[in-house]
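Here the complex is missing one protein chain, while the rest keep their positions.
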Amino acid sequence: MSLLRVRDFSAGYETDLPIVKHVDMDISQGEAVCILGPNGAGKSTLIKAIAGQVRCLGGSVYLADDDITHAPSHALARRGLGFVPQTENIFTQMTIRENMQIAAELLPKARRAGQMQRLFDMFPDLKARPNTLAGALSGGQRQMLAAARALLTEPEVLILDEPSAGLSPKLVGQVFETLRQIRAAGVTLVLVEQNVRAALDLTERALVLVDGRLAHDGPTGALRDGKLLGELFLGSRHAEEEV
Amino acid sequence: MSPQVLIDGIIAGSTIGLGAIGLTLTYAILRFANFTHGDFLAWGAYMTLTVSGFLGGLLAGLGIGDPLGPFSFGWGLPLSLLAGMALTVLLTLGLDKVLFGRLRRRGADAIIIVMASFGASMALRSLLEFIFTANPAYFTRELQIAQKIGMGMRATPDQMLTVGLTAVLVIVLHVFVTRSSTGRAMRAVSENPGLAGVYGLDVQKVIRVTWIIGAGLACFAGVMSGLLVQIRPYMGFDLLLPLFAAAILGGIGSIPGAMLGGLIIGLAEAVTVQVVGAEWRAGVAFVVLVLVLILRPSGLFGRRV
Partner (left out) sequence: MEYLAYGAFFLTIAMTYALICLGLNVQWGQTGLFNVGVAAFVGAGAYTSGLFTTPAVVDRLGGFDLPIWIGWIAAALVGGVLSFLVGALTIRMRTDYLAITTFGIAITLQLAFQNLEWLTGGVFGMSFIPRAFGELQGRAIAFNMSNLALSAAMVFAVYLLLQHLMRSPWGRVLRAVREDETAAQSMGKNPVSLRLQAFVLGGAIMGLAGAVQAHFIGFIAPANYLPMMTFQVWAMLIVGGSGNNWGAILGAVLVWAIWALSGSIISEVFPADQQARAASLQIVVIGVMLCLILLWRPQGILPEARTSSRHLGKRSDKGPKP
């Protein structure tokens, strides 16, 4: 069942300068998909535009049957789309608990306490010191908090922008382990990543963006040896491959 | 130096502090220095005065027009104040809709919005002068006797009431901003408006709430000043530099900071009047501002600028 449907989607910061060009994307419930591509390809811009942070210049985005193309950014969390930006993804001047409370307030009152408890159980590091300022957390812990906050509202789709960015290999491992758990809980995952190895291990399908356009869409198996990916990144292959 | 300086400073500082709280909130959340804020105080005072003019006759007719207890005003003033606050809110929301909001949506640089606020403030101030003339006006004709409150200080019942109410307001606001969900939303937007949207917060709503709180406080401060001193078209403008200095001294975005900044400036002004002379009073806020910018630009409780 198609959960996130993107059609002929263009986006960018200025009306006459699209960064994302006519992208088509179809993500089914339960899938884990990664978006790869060289620097400047528009991967981050694509998901930021889907999340309402960058202007949509054409095309449409549907979440299940819901047209969210022009929905304001703040409405999306309530409609089931969770987004974790790459940097500045938590409020450093508020405590862990306060960061979580803001998200919890999107839920009906009866569910708030239960959800907070559930997420704290899932991330014991956060549970240990809920009244610490988020700014005092380490890089890995900040990513935990950012993910926990996004998960609080039980999104159907969770979109993450380079969750491993700036983290040491050990922490990258922890983050991806957490993503595996999230996946196991039934959340559909969309991941923009530079760390190709980790992304291909976690996901089963990969979209490759080159110069703002979709250059490839297929199972991750075909990309594992790196040869196809290299050709796509360096521009000698443009074909889209469907399963 | 007589200890009267202390109480004089606290009284003046309370007005400055209340105005500065509204200013610091709009500064932190809307991200521009609003030069119209002083005129919100003046408009608040004048609109309250106008309403109380209508109410006065009505209440006297009902037999409840007399001053309450030891104070110089009757029921007319608190009731008019509520109406005045509502009207001031309408004024600020209207100004935002017509001017600031439009510039924001266009993506104008913050300094352009500051410039627009400068133009709007001159227009608003002069409009007051046109409608009400430059002659001072008063809420009440009742004279108050300053009473001894210990340690060689004197204060009128009006003055003590307004200081007390200010303290209550500040505490209520501080609890509101630190513990309520709207308060959290305001703090989130002041840190990072884009991320606030990602978290699910309606930034437009937070902006509206900020204007409402700022306007309400401005009206209250204006009425306070009008009650304790007098009402004139330039009353807000004359407070603008102390308001900015207090907000920056306290740290932009901090409510306790703004209040503390206001009290410090009020006290500094009172001391200056005693030691140097009343004619230099208006320069005190500038000296404080310069010192803050040299020594600690982020202010007492502010984030690093």
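Before moving on, here are some points about what is shown:
Here the chain labels run A and B in written order, and each chain numbers its own residues starting at 1.
By definition in this document, a residue touches a chain if its C-beta (ideal position, glycine included) is under 8 Å from a C-beta of that chain, and two chains touch if they have at least 3 such contacts.
It should be emphasised that the depicted structure is a prediction, and the values quoted were computed from it without experimental measurement.
Between the chain not shown and the residues B:Leu58, B:Leu90 or B:Leu127, the one that touches is B:Leu127. Within the full complex, the residue among B:Ile207, B:Leu227 or B:Val273 touching the omitted chain is B:Ile207. Of A:Ser10, A:Ser44 or A:Ser73, it is A:Ser73 that touches the chain left out of the display. When the full complex is taken into account, the listed residue touching the unshown chain is B:Leu293, out of B:Ala137, B:Met153, B:Ala167 or B:Leu293.
The chain not shown here touches subunit B at positions 31-33, 35, 99, 102-105, 107-112, 114-116, 118-127, 129-130, 133-134, 189, 192-194, 197, 203-204, 207, 233, 237, 240-241, 244-245, 248, 279-280, 282-283, 285-286, 289-290, 293-294, 297, 305.
FYI, only the chains that are shown with their structure count from here on.
Averaged Cα coordinates give subunit A a centre that lies 44 Å from the centre of subunit B.
Residues 181, 184-185, 187-188, 191-192, 194-203, 303 of subunit B are the ones touching subunit A in the complex.
The part of subunit A that touches subunit B in the complex is made up of residues 51-53, 72-74, 76-78, 83, 85, 88-94, 98, 101-103, 105-106, 149, 153.
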